[in-house]
Every structure is written in C-alpha cells, then in structure tokens.
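The structure follows.
In this view, the complex is presented without one of its protein chains, the others remaining in place.
When the chains are written out, they are named A, B and C in that same order, and each has its own residue count from 1.
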Amino acid sequence: MTSRIGVVTFPGTLDDRDSLRAARIAGAEAVPLWHRDKDLKQVDAVVLAGGFSYGDYLRAGAISRFSPVMETIIEQAKAGLPVLGICNGFQILTESHLLPGAMLRNNHLHFICRDQKLRVENAETAWTADYSAGQEISVPLKNIDGRYVADERTLDELEAEGRVAFRYLDGNPNGSLRDIAGITNAAGNVVGLMPHPEHAVEPLIGTGRTDGLGFFTSILKKLVSA
Amino acid sequence: MTIKTLDTVKHAGGTPEAEQPWKDLGLKEDEYARIREILGRRPTGAELAMYSVMWSEHCSYKSSKVHLRQFGEKAPASDAMLVGIGENAGVVDVGQGYAVTFKVESHNHPSYIEPYQGAATGVGGIVRDILAMGARPVAVVDPLRFGAADHPDTKRVLPGVVAGIGGYGNCLGLPNIGGEVVFDACYQGNPLVNAGCIGVMRHEDIHLAKASGPGNKVILYGARTGGDGIGGVSVLASETFESTGPAKRPAVQVGDPFQEKLLIECTLEIFGEKLVAGIQDLGGAGLSCATSELASAGSGGMRVELDTVPLRDATLSPEEILMSESQERMCAVVEPDKVARFMEICEKWDVIATVIGEVTEGDRLEIFWHGEQIVDVPPRSVAHDGPVYHRPYARPEWQDALQADDASKLPRPATAAELREQVLKLVASPNQASKAWITDQYDRFVQGNTVLAQPEDAGMVRIDEESNLGVAMATDGNGRYAKLDPYAGAQLALAEAYRNVAASGAKPLAVSDCLNFGSPEDPGVMWQFAEATRGLADGCLRLGTPVTGGNVSLYNQTGETAIHPTPVVAVLGVIDDVSRRTPIAFEEEGQLLYLLGDTREEFGGSAWSQVVHNHLGGLPPAVDLDREKLLGEILISASRDGMIDAAHDLSDGGLIQAVTESCLRGGKGARLVVPDGLDTFTFLFSESAGRAVVAVPRSEELRFTDMCGARGLPVTRIGVVDGEEIEVQGEFGIALGELRTAHEATIPGLLA
Amino acid sequence: MARVVVDVMLKPEILDPQGQAVQRALPRLGFDGIADVRQGKRFELEVAEPVDAAALARIHEMAETFLANTVIEDFIVKVEEA
Partner (left out) sequence: MARVVVDVMLKPEILDPQGQAVQRALPRLGFDGIADVRQGKRFELEVAEPVDAAALARIHEMAETFLANTVIEDFIVKVEEA
C-alpha cells in the first residue's frame, strides 16, 4: 500500500498544491488536510507547507499554531509522526515549540527569492535519509521572515546533537544564526527548513533542478520500511 | 449620527431647485444637466454620487473612448478570441479546452502618494478582475516606471512600490513572471505602476458580469466596507448629513492580501460548484460600478438594500458606501436555491457574505436605505451612457524639431578602448542594468508551474501538467520611442512584446495594453494618444493579435509637463509543450551565434544615445511588422524542432546588451565577429527592430540556416559561445566577471 | 541617556488587517471580551543628550517625516523616565 502524505492548508497557505504534487511525484498518495479538522485522515506523515498563513499577521505561524489540526499534529508529532515544515511550516513548528528557536525578519528586511545552495548536515532524519551527510543541494528560497535565531545554549545543543539539519552555503541569505537553514527534533521525525524542496522536484519547472525530491523519497522509504 | 434629511427620490422630486455640489464632484454643467434630463428630475445625493464617479475619466473613458473603438473596428479575425473588449478582461482560447484571460491596469497616482499601498492595491485590483472572469489567477507581471534612478524621491517611491507589489502578490501565491523597470526623469513626479495578471479556466467556466433572472440574489462578499478612496464624496455627505463620527475619510486604500487570498480560494470553490449566475469584482467606483454594471449587462432590474452592507465604519453615509473603494470585495448574482451553499463556502473560508439585494423584473436600479428609496435610475445610463468627448488634438509644434535632432549626428566612439568603455557604461546604466535586486523580492516559484521568469524574454507558466501546455507573456513599452513618434512607438512596444514571446518559443495570440499618457486636455497629448492607439490597432491587425482589453491612465504629469507617452503592451502567447521553451542563456561552449534580421544605423531614442549623450531626438527604429511576424515564425519553428538552444530578442541596448545578458545568464563567454558591411559601433549598439540572436548547436546549423534562407529571413553568423569573456574580435574583450559586476552592482548601489 | 518612545498607529479610519487578524483569533484561543485590536509600531530611541524642548522638537519632526507615514499613520512622542 502506498504511504499517505498529508499536506495541511491553513487560510493563506500557498504551497499546499505544490507539496501535494511533490509527494505524488515521489510516489506517495497525497492527502489534503484542512486546518479546521482535527482528523489527520490516517496519513503516515504530514507536510506543513509554505505560504502566509493568516497573512503572517502578528508573527509568521503564530495564529496557525492554535488551529484544531495543529492540536492533533503537535500531539502525534511528539509520539513520532513524521512532520516536515517548509518555510511557513517551519515557522509554525517553532511557534508550536515542536522545534526550538524562532524566525525573525531577514536582516536586510526584504523578501528574498532565489536559488539557494544548502549543505545537508544530518542525513539521518526521517526526511533526509536519501541524502548523504555533507551533500550540497540547491533549492529555491523565498521568504521575508527567514532569520533563524535561538539563544546560544540552544544553538550549542543543536550543534552538539547534530540537529542542525541544513546550513546555507555561498552566503547567508538572511542573517540566520550559524547559517542555519533547517533543524530537526531529537527524534528526527520533525524537520523544519526555510528553503522549498517542493519547488525543486521537476526538471522543467522553477530552477530546473530536482534536488528537493529527496525529502519526499526519504520519507516514503522510511514509511515503507517501518 | 443624526440624519438631517435623507435625500430620497421622493425628496428630490419635490425639491427641484436644491443646490447640488456637482462641480465639486468633477461633473461639468452639461453633464449635470444630462443627468437631470435622464431622470426627469434632479438626482438624489446618492444618484449624483454614482453618476459623478461612473462618468469620471477613470471609469467612463470619456476622452479615450472614440480612439479605443479602433481596437474593435480593426480587430484581426482570430479564432482564439472567446470574450472581447468590454468585459472585465478578454478571454482567449489556448487549446485543449483551456481559456486564458489577462489584463494590465495602472495604479499610477495612488502609488506616488503612498507607494507601498498604492502598488499593493494595484495588484489586488487586477487579480480580482481576472478572478471575476471565472479564472484561477496563475501569474502576475508588473511594468514599472520611475523618475531618474539617482533622484532622492526615487529612493522613496521605488522600494515602496516594489515592496508593495511583492508584499501583496507574494502573499496571494501568484508567481511574478515578468514586467519592466524603466527610469526616466519624465516620470519623476508621476511614476507608472502598471500591473497585469493572467488567469486560466476551462472554456465552460467563463463567467460574465451580468445580473439576470429576476429573483436571483445579489451577494456582496469579502471585506467590510470602509471609507476608502471617497475623499470627493464627503462634499456630499456634509451637505445632507450631520456627521458626528470621524469626518476624515482616508485618501489612500490599504490592502489586505490575506483577505484577497481567501477571496480567491473561496470564489474558485464557488465557481467549481457552479453557484453563480453573474459576478463582478469591486474596484474603482465600488458598489456604484458593480451594481450598475451587473444590472445593465442583464435585463436591467435590480434592487439593493444598502443598509445591509457590512461596514467597517458605522458613520458612513449611503453616498459614501456607494462610492467606497474598499479593497477585497466581490459581488455575485446567485439563484435563490444556491444561496445557502454559497454562504457555506464563504463561511469555510472565513469570508463575510451578505445578501444585499436581488434582481428584479423591471429595468431600474433601485437602492434603498432603511426602507427609503435613494436611487432609481436606468443602470445603463450610469454604467455606459457617460459622456463621450471628441477632444481636440494636434501634433505638437516641437515634434518636428525633436525629430530633426538626429541621433546619428552624435559623436561615436573612435577607438576600441572607447567602445569597450561605452559597452561597460551601457550595461551598467540603470535602465540596462540587472533588475535582480527588484525581482528577487518577488516569488517566482509559487504554484510550481513557472517555466520561465525574470530575466527571461517572456514569463512562461505551465497550465496543464499532463500535456505540458503553457502560456507566455511579455510586457513592453518604450516611452522614448513613443515621444519621438507615438504611432511608431506603440508599434515598437507591440513588436517587442511579440518578439519576446516568440523568442521564448510561444506563439503570440492576443494583446492587452495600458496606455499611460498626460492630460487629455492638452491637444498635444491627445495627439500622442490618438497616434499611439492608431499605431497599436494597425499593428495588431497586421500581426493578427487582437486587443482583448486594457486600461487607460491619463493626467500623468507634473504641473504642465506630461510624461513621455507610454503605451505599455502585453502580448500573450501559447506553447503546446513547455519542454520546448527557449531560454536566453548561452550555456554550451561551441554553439554558434546567429543574428536574425537586418541591422541599420538606428540610434534615435536608443539606450546608447541616452547613456552616453543624454540625448533624445531623431526617429525611432523603423517598424516592419511583416518582418516581426516572420522572425516570430522562425523562432517558434526553431524551438519546436529543437534547432536552437537559446534565443534573445534585441531591443534597447542593441546586440551587445542582449549578448551580455545571455552570457551572464549561462555563465559562458562569447567570441563575436563583426559581420561584413557593418561597423563595430553599429553592430553593437544599433536598435534596429525585428532582430534576435540565437545559439545554434553545430549539428543543427545547416537545418537552421536553410530554414531561414528558405523563408527569406536574413541570418548572419556572428560568433560562437566560448570562454570567459565577451570578445569582439580584433577590437576588445571584457571578462564576464567585469561585465557581471558592472551589470549587477548598479541597482543595489542606488537603492540598497 | 534618556529614552524617548514614539508610538505609531494606523489612523483610525485606515484598515488594520493585522489588528483584525489578531482580534479574530482571540475568541478561538479562549479570550473573549476584546472589542477591538489595533496593531502599531513602537520605537524606542536612546537619546545621548538631555531631552530638552529643542531635542523633543527634533524628535517630533523625525517622527513626522520618517518614523510615521502620516498619509496613513498617527504618532505620539513620549519621554520615558530613565
């Protein structure tokens, strides 16, 4: 049976259709989830997609965090449900305290959209197993609140435990501390990053690279072997 | 708030002599008289508000109408046209059952006053126009013009405008796939902020702004109504009302892109369940426009209870509610048995929806305020029977002198070193420099269908994932050319957009335009307008690409000085298989570079004349639309049959500008050889139209040149993709690194 | 060193989508009884010199021309006790 990957739509989510498409391209059954439903429709993994949920008003991710669907996701993520937060999804994960730290306005204060080189630092999470540690990939980055911050102790802890999952290469695009582009929780099932792997899954589209497909194939393999 | 006298229809009938502020509302004496004649009495305050705003230049096109008619009269026969001029936006058939709607609009004046909100609400407005046709918006474009790049006010206006377009468009999830950024002192006090949108639907989903079927409900949904953009009507309010609430009405509208995103998704779901009989977005003139247009496109009868409109500001008078330009609102006509489901979908998306009235048997638009009738008009008289001006126009006296001031007399570079220096100066000049600092503030990847975006010749999005069907769009306009000759200038804008689309591999299908001009009360400006529209209509006929809609923006001037006449033209094209698209990048070493078309000594209005000599004079490049068509056919065939790997159209800045962009994009250099019969200067800087440069794999060389030869298109081998520099053989070379720095540092240097 | 605070709020007649979004979220979070929310900006300026009338006048001008966009925003300047 094919694995079911759910993608949540909040009011203002933008990249839900893209994430569903990426899951399909990787071979999953893609399942739309709705913010008002606590029911996760028996999905095996969840993607919190990019966008501007609730307009990013107040703070990015701050309002979505309190939605019914997040109640279930927070509970199940703690019990091991694989969750990938992309961009706004990453912001929701930090606001939900499933991942430490917070996301602030880019240090240059502008929205930035570009092809971004990353290093996969941790290839053992549920979402990165198809990469190798140290592998360099390029995927689109697009956000205005992408500057990752956390206190020194948290940062040291993340480093020590290998929980910095992705780092920016060739120039830090937003002032993120220690060039952090994405992190994982200790168990490796919850991963968040600012760049958009779901925009790099088809050779013709976007930057023309498919470096992001690995996120979706990683989780599929993991689910099949589980 | 205590109502002194509600100016009801009855009251108006009994007080024919009451003074009315028609003058302050911008109406002319004869226009006011006509309103009285139409109604057979004096208008009520609410009626006066509606007529004055709907008969304004902005809404009625009273100065431009007589000229715009040519777009219909001279429209080329086109099988693609599904909905023509007159609706919110035109619709064209792109095959496989898909239809595409697209349009460009201006938000110039608001963007000068409040750059961020002005530009943001400009995007919001055009997106609702596209949505109202039944289409899912799939991309936006933003042709922009600012004052001199180094002027302090440009530093205020440009970042605000760009942030506003990005802030709004990014939040809607619409990839920004194209546009323009032009600097010229003539736009100093009057930037041009044009915004375009493309939408896609199935043929059967086309919706029209029409209220038919008596008994059908009129539903207003989206944001609450506030006092936005009704400065003028406060005159009225203060006449008939004693207001104790906030008297101030905001001069600018503030947009809420999040609300608009909900409006889009909600509306698409409503379309999906076929719940609407007619639909109209609320833009300029708000409810006045929506109700009168919906009613007059149907059988005419509509009754509205204005006091049911959800308000953000409880002190608004009925006149103000009718004129409010609050953003993010739509108006739908829904059969009674579908209202419940309609409301459910709105609730799902947290969108406020209210039944404000219904379609009636008669042919009058009747509006009530707490049970009292305040409007009783034939809707057509409001929406369509506005005044039509035949404004006088005359070729300006200075036109001859301007054209006589020939750019070919300008001193040319004498040495290779001077040529080299001028190339660097050209590619670094604000108009020719990389606009990445701006376009990187726009999301071009969202929706996952972007095939080409900035800095490609045209933006291109896939519209069908199975078949790879796609559409492309380019917008162009050259105010300098149009100033020298508005007829030719409009055609050159059309030709350039057409060429850009063809260079990307898509077949040009249809045109939208945004005509930005000075005051129509100036006969010289009116002549420019007349010439430009004539040029565009003639050009579209020749190229076989009908104008499907557009927008006119007049009064673009500072004091007595008008901007350059600036017709901005958007061309929409279709490509059967986006995998066949042609990018601009030179990527493969050894590929051969061919120049298509004829190069003449044409420097009037050129970038070179501006950058090196700060000169504007002479004649713009000659227009040959048959040649453009042929060039387009060759580019499309070559793309379809895999004969070329890259193509870049030649326009402002000439060949060297195009080659620089293609080399930088691909990260590869080029060795260029000046063809026989051309001097290096002309070869590099001429702006002759109807040209493109292509990169041909060696294996395709014969096939490609044979095709050009057989079709009669001049084709000249000018070099090869090679190395780390652009070398003009026997003259000079410039390393890519140096070119890149020159090209990319300018805009951040000015604005960051 | 003195602290001067400039509070910048959207004019009352201007739509405040941020404040509205916050307000709409409150009942869902179990906070009732908030009739309206407006969101604005707060600038905290650390001023090197003593804040006399002249300095205040300059800060006022700064607020008017730069910190606030008076087309859509109102502002107030307050000196805070150090």
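Please note the rule applied: a contact is a pair of C-beta atoms (placed from the backbone, for glycine too) under 8 Å apart; a residue touches a chain by one contact, two chains touch by 3 or more.
All figures in this text were calculated on a predicted structure; none of them were measured in a lab.
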item	value
Displayed chains contacting the withheld chain	A, C
Where the missing chain touches chain A, by residue	58-59, 62, 66, 94-95, 100-102, 104-109, 147, 149-151, 175
Contact footprint on chain C, counting only the chain that is left out	1, 7-9, 19, 22, 25-26, 29, 31, 33-49, 55, 58-59, 62, 65-67
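The rule is short, and it goes like this: only the chains that are shown with their structure count from here on.
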item	value
Chain contact topology (line, ring, star, complete or other)	complete
Residue list for chain B, restricted to those that touch at least two other chains	256, 258-259, 350
Shared interface positions of chain A, touching two or more other chains	54-55, 57
